[in-house]
Each structure stands twice: as C-alpha cells, then as structure tokens.
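Have a look at the structure below before the remarks.
Here the complex is missing one protein chain, while the rest keep their positions.
Here is subunit A:
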C-alpha cells in the first residue's frame, strides 16, 4: 500500500515535536517523526536533520525509525484486504462502495495511488460516469481521519465478446485438421475459449497447440465420411459470452500448404526458357496416396498479366515462352488431385532467361591494327582532324577518310 501525501502529513502531525511516544488514534502507541521539510528557525536546518551546532537527540531519532517501521507493517497488514477485481462495460456508469462504510462516512478514494477529487463522490461512494479504458486501474478507499484502508478493487473496463471468427482447415490430409479462431475486436479483458467438435454423435478431442494459442488440432478417426463435422466455439468473459458454429464436409476443408523450395533457373543456350523446380509441402503427409497437382504462374516483371500452367504430376516445369532477357517472377500453388482447394501461392522467385554474352566487334581497322607493328589502339588527339589520314590509324574513320580522299582526288583530276 502506498502512503498518500495526506496520510503522510497526518502521520507526521505537523504541530508535534518528536519528543517521545505519541498516541495517535487508531494506531499503536508509537513515535511520530517530524517532516524533514520543516526548518528549525534557529539552526536553519530541517528539524529532523540537524547538522553542526547542536546535535540531534538520538533517542527521538531512533523512535522515528521504529515508528516508520511500525507504520509500514501496520499499513501492510491493512492492505491485505481482499483485492477485488471488478469488470465493467465501456460507457457504463460505475458506483463503488467503500466496503462497510456508511453512506455519509468521510472517505478518500484513490485511483492508482492518486487522490480522486471529491466531485466524484456521492457520500462515501465513488461514482464514475461513462467509463472508458483509461478508467481501468486500482481503486482504494480510506477512512477519512484514520486512513484505514477500507476497500480496494481493480477496475477493468472492457466489452463482452463479439461473435468469434472460426475456421478449420486440413493441410495434412488424411492425418487431421486444425481449427483456429480470433475475435473481430478486442474486449480488453481476459477471455476464455471453449471448442467442441462433433462428428455425428461422436465428440472429438481438439488438442490445443502450444503456439499459437488460438488453435487446436484434431485427428481424423474416419476417412471418406459423408457425415459432416460441426464445430462450435464459445468465448466467455466477465461481461458476456458469444459463440459461433461452422459445419463442413471432410473434403471441403482440405487445403495444402504452398509448395516449398521453389527454384527457377535459366537454361543454357536457350534465351526463352526457364526451368522451375519445387517440392511438395512438408506438411502433406502422404503424397503417394494423395498426390498433389500444381498450378504455376509466371510473368515478366514489366508486365501485369500472369500466364498459368496446370500440372497434374511432377514437381518441375520448363517455361518455353519467356521473353528473352527479361526478369520473371514465378509462383506455384498446390492442390490435392481430387478434393479440397488450392493452396496459397508459394514464395515468389525471380529468374532471367539465359542471354548470349556480347561478342567483341571485329572491323577492318581492328584487323589492320593487329597486322601493323609498333602501333596499338590509338586515340587521335583532339586537334587531329578525322580526314588526316596519316594521324588516324586503327579507327573506323580511316575507311571514310580514304574514300573521301579518293573522291577529292578524282574531282581534282577532273577539274585539271
């Protein structure tokens, strides 16, 4: 129990000196110590602490320590009042009674250790109107003069549960199925869930999963049954209860997990092919008896339209119509051959078809370069004119310069 400031002041008894034992109503005979904030006018030091000059009387100081200890023990004893937990609806008006106190008794209420303004009191009762989540907390009521703790409660504001959302699915057929649930909106107070599974007249056991908490799994006791399963989930809290029931056929809830380890690779020397491989989901227990079929979708990143391929067996496929050089995104889904629904899409993988390495350009100039000794790749200096045949060697511009030269020479000859 926390000592509120008012209690502290009262215990101190401002006007009293720590002269020895002092009797305070409601408390055993004990010593009261002074508020250290009070100053001795003479020494200028807090009355409880005196340094230098006149020494503090050790006997009263010891009494103060003993008193403090006794007060704390007493307070703790009183705080062992039963702490109630009180659940109230959001928006409700809440009235708290101060234990056995009369209506007209003088009391002080606190919320989380902070005094509550008297305007919220109706006699000794605390009235909270239109409570919201911020009103949740610990409330305590103390008798006016004695500061006896008379009542304490923990107020939790919340709502009754709405209809829960329940789903069941078999991702490991024919072993069993699981059901999972959640509330569409929080209640802010603890909820308890109870699930029952009926298969005809037979009730099945739903074993709770350690994680997540809102899931349990059921083993199939029969296969291929036309008798439907009926699952009822009830959620209860201190403010109410709600329930939902779903009914389904054994086959209808079969939905495998997505394929695993999807890998897509280019095919050497094939600019339009991509080889895709994957594995059955590890949760599917018997692919020999219940083989899966697959649905593959792929598209280049630059386009939105998917292409689809359904594959009745095997765990690989070669895409043969990929756009050369374009990066593709590929996903795979799985479904039992005969029953249930398609899995979610697998994790997407990216791949780009094989492309040819760019070849080195081969020109006459390069050939000339390799046959002329003492020359190497030559970059003409900025001042060199393109048509300067003597300066430009090993450049494609040489061919043009020679042609120009011949034309000029021919024209010159004609004019001459």
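Methods note: contacts are C-beta pairs under 8 Å (C-beta built on N, C-alpha and C of every residue); 3 or more make two chains touch, one makes a residue touch a chain; residues count from 1.
Just so we're on the same page, contacts and distances are computed from a predicted model.
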| item | value |
| --- | --- |
| Chain left out of the displayed complex - its UniProt protein name, from "Aspartate aminotransferase", "Ciliary neurotrophic factor", "NADH dehydrogenase [ubiquinone] 1 beta subcomplex subunit 4" or "COMPASS-like H3K4 histone methylase component WDR5A" | "Ciliary neurotrophic factor" |
| Per the touch definition above, residue among A:200, A:240 or A:314 touching the missing chain | A:200 |
| Selected from A:62, A:133, A:192 or A:227 as touching the chain missing from the view | A:227 |
| Option touching the unshown chain, where A:174, A:256, A:281 or A:353 are the choices | A:174 |
| Residue among A:134, A:185 or A:289 touching the omitted chain | A:289 |
| Residues of subunit A (touch criterion as defined above) contacting the omitted chain | 174, 200, 219-228, 247, 251, 288-291, 337-339 |
